[in-house]
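The complex is shown incomplete by one protein chain, all other protein chains being positioned as in the whole.
By letter and in written order, the chains are A, B and C; residue numbering begins at 1 in each of them.
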Amino acid sequence: MQGLKARALELLNDGTVSRVLGWKIGENTYDPEPAFFETAEAMEQFVYNNFCAANLSKYMIEASKLEGKTLVCLKPCDSYSFNQLLAEHRIDREKAYIIGVGCKGKLSIEKVKQSGLKGILSVTDTDPLKVETLYGDAEVAYKDAMLDRCHVCKGKEHVVYDELYGESEDTSDADRFEQVRAIEAMSPEEKFAFFQAELSKCIRCNACRNVCPACSCRKCVFDSNKFDSAQKANVDSFEEKMFHIIRAFHVAGRCTDCGECSRVCPQGIPLHLFNRKFIKDINALYGEYQAGADVDAKGPLTSFTTEDAEPGVVSQGGIV
Amino acid sequence: MQRIGVFVCHCGSNIAATVDVKKVVEMARMEPGVVFADDYQYMCSEAGQAKIGAAIKEHNLTGIVVCSCSPRMHETTFRSCAKRYGLNPYMVEIANIREHCSWIHKDMQEATEKAVILARAAIAKVNLNAPLQAGESRVTKRALVIGGGIAGIQTALDIADAGYEVDIVEKTPSIGGRMSQLDKTFPTLDCSACILTPKMVDAAGHEKIKIYTYSEVEKVSGFVGDFTVDIRKKARSVDATKCTGCGVCQEKCPSKKTPSEFNRGLGNRSAIYTPFAQAIPNVPVIDREACIKFKTGKCGVCEKVCQAGAIDYAQQDEIITEKYGAIVVATGFDTIKLDKYDEYAYNQSKDVITSLELERVMNAAGPTKGHLERLSDGKAPKEIVFIQCVGSRCADARGKGYCSKICCMYTAKHAMLIRDKYPDVNVTVFYIDVRTPGKNFDEFYRRAVEEYGVNYIKGQVGKVAPQPDGSLLVQAADLLDNRQIKMKADMVVLATAIEPDPSVRGIATMLTASIDTNNFLTEAHPKLRPVESPTAGVFLSGVCQGPKDIPETVAQAGAAAVKVIGLLAKDKLTTNPCTAKPDELLCNGCGNCAKVCPYGAITYEVRQINDHGIREERRLATVNNALCQGCGACTVTCPSGAMDLQGFSNRQLIAEVDAICR
Amino acid sequence: MSEKKNQAKMVQEISGANPYKCMKCGKCSATCPSYDEMDIKPHQFVSYVQRGDIEALAQSKSLWKCLSCFACVERCPRDVEPGRIIDAARQIVVRQRGGNYLKAEEIPPLVDEDLPQQLLVSAYRRYKR
Partner (left out) sequence: MSVNEEFRPKIVAFCCNWCSYAGADLAGSSRLAYPADVKIIRVPCSCRVNPMFILRAFEKGADGVILCGCHPGDCHYSTGNYYTRRRMTMLFSMLDFIGVENGRTRVEWVSAAEGVKFSTTMNDFVAKIRSLGKNVRLGDLRCKD
């Protein structure tokens, strides 16, 4: 981390970049948050540890409007989001100096809590995690504290960067579509019950939308009057019901499966399932597609072939 | 708030018999924005339109809803009516309570309820309508005719005679089409070539007509008044500017075993060939598939014998890009394949032929020099059987569901000609129905029976079986005599169903002209706009639109020409104002809309904007209204909803949905 | 529903044929190998069904002269398939007589070497499900 900080400071000091986009120390080891650093003093607060899960690419939209270059730290999976934003002209490559930072799987305090520990005072980001609690010390295996998304890691490669820092590790040890398949196998009643239970937790805090690098519209359709679907207050109930389906549809073919939506949901709704379902369908019907892998690729919903499957495929045994 | 007038049409009894129009009026009055509602016998009539006009003035209407027939029928009528009375034409919406309601429902209460809902949806939409201004687009004063048969030639001549430039694109090496293959024509029995050739010559010599033979349309873009077309001029391997048409090359060409397309495969042609003697242009082409020079590199006889030095083996396909204001499709027909009709032994016996093949056999320039003879052994037939409706009027997948229309008449012609020239030959025609609507047509058929002694038997043939002695056993039932017939014939002629030339499918796709399940092009209205495609600027001529004979084809060709002339006579066309429109405050500039635009109408530019006090440079989508055709593909691709479609906006469509589901 | 109409409906149901699609082309009669021995000709079958006169059809010689060769079914341009109609009429008669479907295993012992092949084929066609 010190090496990364030193390199960032060096680039800041020699004027290569005007600011650094990274993570700031939080109250605890486990809650670093995204931040811009413009001075050496501010850089004192800079941190990069195994809890730095936040995807910083979306902040580059605002950073692209600022004078000078912004140094941005991107993990391998974040670099896909960056590329996708680049493909959609939302950010300026010239305004970014990318340090591709190494990642060995990011940790989640929620996972630590899920292991049954209460009254957590401090936690390390080591393997295993050493946890100090009101009730004594404990250990949690690294893998067990890792975010779900890291179990289906996209790999060690950064798809875009100016320089690399640190080692990465492919932490995938699970089938990416396993959960989607499990739901697909349910009866309509079970599916409905599952999503009813999950979605009824939603409080429309918009955290998923705000964090999502694909949800980067200047003004969300749910906030505009273009579809008579505006206002968070219940003028009508339309947006409440359809928000998540529409959101998933709007990012379909553009979502890089970064998993931020599920990570930030205060209610723990597995929102990534909607996106993964679309990704799985797209892969099955229109060929393997990873948003952000190639800036020049044609998106699956902005292209077609004359031999595409008919929508009736859904009722004829589903998309396999 | 709009001030809306609702006008409910009785359409005589077409609507009023099933829909309680008074009730619709009454219910409409209760809808938001409605300040006036009334009904009338015929809204589209002069008096009906005057009623609308009076209401616009009297009630100061800002929008109107007409509950009547399909908007495809009278939307234009009511829009111009509104315009006459000072209302923007795009403030008019139609509730289709005839085709979509009164004509399909029997129960009055049910139909009335539905009509009320349809009216409500239209009212909800008009509440959100905004006045739109139609733009203008230019008209390229040149027409393209695809297909150089009698339909295409006639259309081109008529357009050219009116003073406009016309190009004909013909895929074979010569214009002339199917008609050039025919021997005689009904009901006058004049020689087909004698009446066609002068037209071909006229077309070739006309200063306004340019003919591209051995060429195909490869790409079409643009829209009415301003099409851009790529024409592939296939390499002829002969320099048309040097060739004198002497024909020596064809005589000397050593490769003479290619079945002649012109003679329907009944004779052979050389590798370098003109399809027939009167071909226009009289410039041969080298069939590179058959040419020894192209296959082995050795030969070059034609080049050696050509005095003019016209042979050019190195010639390449050429792409010509040209602009047109109108396009006429005249791609014609072919006979269907008979592979699935084993019972007629077409593939087993050379003596079973199609009627089109018989035309070639009867023709003096044909494979038998006009002698009626069996193709198997060259013997003169004594007994000829004609079978009608082969593949026509079939409900099964083997044939076509429609009547091919021309077969009854040409069979009568064939029967008559044979009996006239060979009185000792017996001619039997097996028919299901004899259909002869047309001037002098039934008289013609009766002459075949009464004067020429052609034996007509009602009953479809069940089977044709080649016999060891070379004859053909024809098995049929005489339905009027109630007896089964087994007769020996020397020759059997099949009145084979016709179908649109297979090339029409690709052309229709390029032109986005709609096509029916039989591959016939659809007309804009089956009765009122029979020579226009629903796609603006595309017109139909000849059999590509439906089976028809020569007189009908020529008549339709003229009609299509008149429509083209009417279009080309205009200097400007008003464009559809229902185009896509981006909201610059919402646009992300992400580029997805341009990816789905079929017209390349969307571009991006960086502009300074003021977003509620924030001034910044943004990359924004811009729509070219002259190019946008208003499909709306971009509106759904746009994640922020910045792109909307005028006349069919998100809010308008949602209002309709809400009104229907209320 | 009258008995007449009922029977006509039954014929349509069993055969799956729609007699109203017939355009009276006579290709069935042209094709039929048993034409001369039939009193009601194949192309007339449909008229009897249209009129609801199944009784006459049931009484006819044709019922037992049809070989079920299905040449008419094969060649009918309108998918009316008179062979199926006569077959259906035959089934109605058979059912009335109390005879009904044979089970497949009951067939071999009944097979007589002198039986015409057509009969067997027709039987198999009818009993295949």
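Things worth noting here:
As a working rule, a contact is a pair of C-beta atoms (placed from the backbone, for glycine too) under 8 Å apart; a residue touches a chain by one contact, two chains touch by 3 or more.
Everything quoted here is computed from the prediction, not taken from an experiment.
Within the full complex, the chain left out of the display contacts the shown chains A, B. Only one of B:34, B:52, B:81 or B:117 touches the chain withheld from this view, namely B:117. When the missing chain is restored to the complex, the residue among B:2, B:96 or B:237 that touches it is B:96. If you put the missing chain back, the residues of subunit B touching it would be 70-73, 96, 98-101, 103-107, 110-111, 113-114, 117-118, 121, 508-509, 512, 514-517, 522, 534-535, 578, 596, 598, 629-633, 635-637, 645, 648, 650, 653-654, 656-658, 660-662.
Within the complete assembly, residues 180, 183-184, 186, 188-196, 199-200, 202, 221, 227, 229, 237-238, 240-242, 245-246, 248-249, 252, 274, 277-278, 281-282, 285-286, 300-302, 304-306, 308-315, 318-319 of subunit A touch the chain that is not shown.
Here is the rule we go by: only the chains that are shown with their structure count from here on.
Chain contacts here run in a simple line, from one end chain through to the other with no loop closing. The distance from the centre of subunit A to the centre of subunit B, with each centre set as the mean of the Cα atoms, comes to 53 Å. Put simply, the C-alpha centre of subunit B and that of subunit C have 44 angstrom between them.
Each chain gets a centre from the mean of its Cα atoms; for subunit A and subunit C, those two points are 70 Å apart.
The residues of subunit B lying in touch with subunit A in their complex are 583, 585-592, 595-596, 604, 611, 616, 619, 637, 639-642, 644, 650-651, 654-655. Remark: subunit B residues 343, 389, 393-396, 398-399, 432, 458-463, 475-477, 479, 482, 484-485 touch subunit C in the complex.
On the side of subunit A, the complex with subunit B involves touching residues 65, 87-90, 216-221, 224-228, 250-251, 254, 298-299, 301-303.
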